[in-house]
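A protein chain is absent from this complex, but the other protein chains hold their places.
We call the chains A, B and C, going by the order they appear; numbering starts again at 1 in every chain.
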Amino acid sequence: MNNSLIVKVVSQKMVPFIIMLGASIILHGAATPGGGFQGGVVIGAAYILFALGIDAKTARLRLPVIKVKIVESAGVLIYAFTGLGGILLGSNFLANKIVLFPPQGEPGGLFGGGTLIPITIGVGIHVACTVASLYYAFVEYEGEPKPDKETE
Amino acid sequence: MDLLSLSHFIVLLFLIATALAAIIVEDLLSAIIIYSAYSFTIAFTYLIFRANDVAMTEAAVGAGVTTILFIAAFCKTKGKESDLVNHEAHEGHGEKTK
Amino acid sequence: MKRSVAVILFAVFAVCMIVVVLHLYPVGDPRLPGYADFIPAEIPSEEIPRRADSVATYYNRNSARDVGGTCVIASVILDYRGYDTLYEATVLFTAVIACLALIGKDHHHE
Partner (left out) sequence: MIARFDYIAAVILFSIGLYALVVKPNLIKKLIGLNIIETSVYLFLIASGDVRLGIYTNQWAASNVIDNPQRAVQGLEPMINPIPSALVLTAIVVSVCVTAIALSVVVKLYQHYGTLDAREIASLKG
C-alpha cells in the first residue's frame, strides 16, 4: 500500500491521543454523557485509523484476530461477573448500592457509581474489539473469488 | 420565532435535504458520503433536543462505523450503480458486470 | 412512469402520516406521554413528592440516590435496565460472529 508520507506519519501519531479520548469517555461514563459504547467505538475507530495508515497485514500482526476475539469475550464476561458479584454478596443479579460491591465514592466522582464503572469498562472493551472485528471481517478480506460468469 | 427556533428549523430542513440527496444521487460513493453528512446532522438535531448521549452515539456510530462498513462493502462490490433508470446517462462511467 | 406513480403514492403516504401527527401535543409539551402524570401546575409544592408516579420522574429524582452516578441515562441503561444492556452486548457479539461466518477469512488455517 503506497500511502503518502504525511498520511502514514499523521495516522500513526494520532492513535494514542484518540485512544486517550476514548478512555476518558469510558472512565467518566457514570458522571457525564458518554459511556462504554461511545468510548469503545472511538477506540475501535483509532484502531481502524492505525490499520488504514499502514499495511493491513502489519496491522493484523500488531493485533491478531484470536487475541481480539478473546478480549472481546472477556469484555462481556467482566459485565456478567460484575453481576454475579451481587449474588455472591447476598443480593440480586446486577445489584448495586445495596451490597456496596466496590467501595462507594461521592456521586459524580469517578468511582461514585458503584458497579457502573466495571460494567462500563467491560462494555467499552467489548465494543472496541467488536469494531476491530468488523473491520477485520469487512475490509481486510483479500483474495476474494471473482464473480462467476456462468452462474445464470 | 426567535433565533434559536429558526436555526432549529433550518437544521431540520437541511436534514430533509441531505436525506433526499442521499437517495437521489446516482453515484454510490457520493450517496454514502452524503449519508454520513446526514448522520452528523441528525446528531446535531439530537443535541438540540438535549439528548447528549444519543448525539454522541449517533456521531460515533452513524458517521463513523456505518460509513466505514458501507465504504468497505462498496469497495468489495466494485461500486456498480445499477439504477436502471438513468443507466444511459452513466454509460461511459462504468460498464456493467454482464 | 412507474417511478412517478411511486413518488405520488409515497407523497400520499406522507400526507396521511402528517395528518395523524398534527393531532399530537406539540414538541416540548409536558402533557406528552412520558410526563403524562407529571405534576400539574395547581398542586401545591408540599404535595409534590407523593405525586412521583411516572417512571421518568422517578428516574430524574432518585437516580443519584439509588445508583450514585450523575448521568441519569447511564444509570438507567446500566443499573435500572442492566439486563437490557447485557443482552445488547450479546446481540453485538452475535452480529460479529455472523459477519465473520459470512464473509470472514478463516485465520486459523493460514
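Just so we're on the same page, a contact is a pair of C-beta atoms (placed from the backbone, for glycine too) under 8 Å apart; a residue touches a chain by one contact, two chains touch by 3 or more.
As the structure is a prediction and not an experimental result, all values here were calculated from the model.
> If I'm reading the header right, one chain is hidden. Which shown chains does it touch across the whole complex?
So, spelled out: the chain left out of view touches A, B, C.
> Which subunit A residues touch the hidden chain?
32-33, 37, 107, 134, 137-138, 144-145, 147-149, 151-152
> Given the full complex, what residues of subunit B touch the hidden partner chain?
Per the touch rule, subunit B residues meeting the hidden chain are 1, 4-5, 9, 12, 15-16, 19-20, 22-23, 28, 31-32, 35, 38-39, 42, 45-46, 48-54, 57-58, 61-62, 65-66, 69-70, 72-74, 76-77, 80-84, 96-98.
> By the contact criterion defined above, which parts of subunit C meet the unshown chain? Give residue numbers in ascending order.
Looking at subunit C, the ones touching the missing chain are residues 3, 6-7, 10-11, 13-14, 17-18, 21-22, 24, 26-30, 32-35, 38-39, 41, 45, 48, 55-57, 59-61, 63-64, 70-73, 76-77, 81, 84-85, 88, 91-92, 94-96, 98-99, 102-103.
What we mean here is this: only the chains that are shown with their structure count from here on.
> For subunit A, jot down the residues that touch at least 2 other chains.
Answer for subunit A, listing residues that touch two or more other chains: 33, 35, 134, 138, 141.
> What are the residue numbers in subunit C that touch two or more other chains?
71, 73-74
> Can you tell me which positions in subunit A touch subunit B when the two form their complex?
25, 33-35, 37-38, 41-42, 44-45, 48, 131, 134-135, 138-139, 141, 144, 147, 149
> In their shared complex, at which residues does subunit B touch subunit A?
Touch list, subunit B to subunit A: 52-53, 56-57, 60-61, 64-65, 68-69, 72-73, 75-76, 97-98.
> Could you pull out which subunit A residues touch subunit C in their complex?
Residues 29-33, 35, 64-66, 72-73, 75-76, 79-80, 83, 94, 96-97, 104-105, 107-108, 112-116, 119-120, 123, 126-127, 130, 133-134, 136-138, 140-143 of subunit A touch subunit C in their complex.
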